[in-house]
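Note that one protein chain of the assembly has been removed; the remaining protein chains are unaltered in position.
Moving on, here comes subunit A:
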Amino acid sequence: MSSHRLFRFPKPEWLNGPNTRTAGVYLAGALFSLGFFFFIDASSYSKSSLNGSNVHIKFVDWIPGICSALGMLVINSIEKTRLSADSYSYSGTGVAWKARLVLFLGFALMAGGLAGSVAVMVLKYIVPGYPTPTLYFGVANVIANGLIMLSSVVLWVSQNMEDDYTYNLAL
């Protein structure tokens, strides 16, 4: 297996263990929660009496977060082994193609969420030139979407780790 590796540094041993994988899944949940609550914090702050301005978080601000979460759901609910299913004869025709299409949709949703949060921040908060407590709504939106994306990456990587582990076990 090591002869197929691309890089000259060896893969560290702890990356393959089941404990790292478990920690990765926990970390993904924690990151998702952190991002989610950043945005909830911004929206509850916009409703509270501390918000001096008359700018509030509306449904427009929620759309990027919803897109990111949907993209994360789509990406991580795909069966990873189907992505290279064309090399096996028993997996039917075009399974890999369909899996890649759905995966592309998921990545597009997630990237769209991140880009949309930046767009909301720029168009709604930076261009009108609001001061800091109001600008925080836009910044929190970007942070939330970035953390959801990071959480998805961690979940993806740790699920791929699991494949290596079970493969070693099966041999």
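Remarks
By definition in this document, a contact is a pair of C-beta atoms (placed from the backbone, for glycine too) under 8 Å apart; a residue touches a chain by one contact, two chains touch by 3 or more; residues count from 1.
The rule we apply is simple: contacts and distances are computed from a predicted model.
For the chain that is left out, the UniProt protein name among "DNA replication complex GINS protein PSF2", "Coiled-coil domain-containing protein 22-like", "Vacuolar protein sorting 55" or "peptide chain release factor N(5)-glutamine methyltransferase" is "Vacuolar protein sorting 55". Panel shows subunit A; residues 22, 25-30, 32-34, 36-37, 40-41, 44-45, 47-50, 79, 81, 155, 159, 162, 166, 169-170 of it touch the chain omitted from the view.
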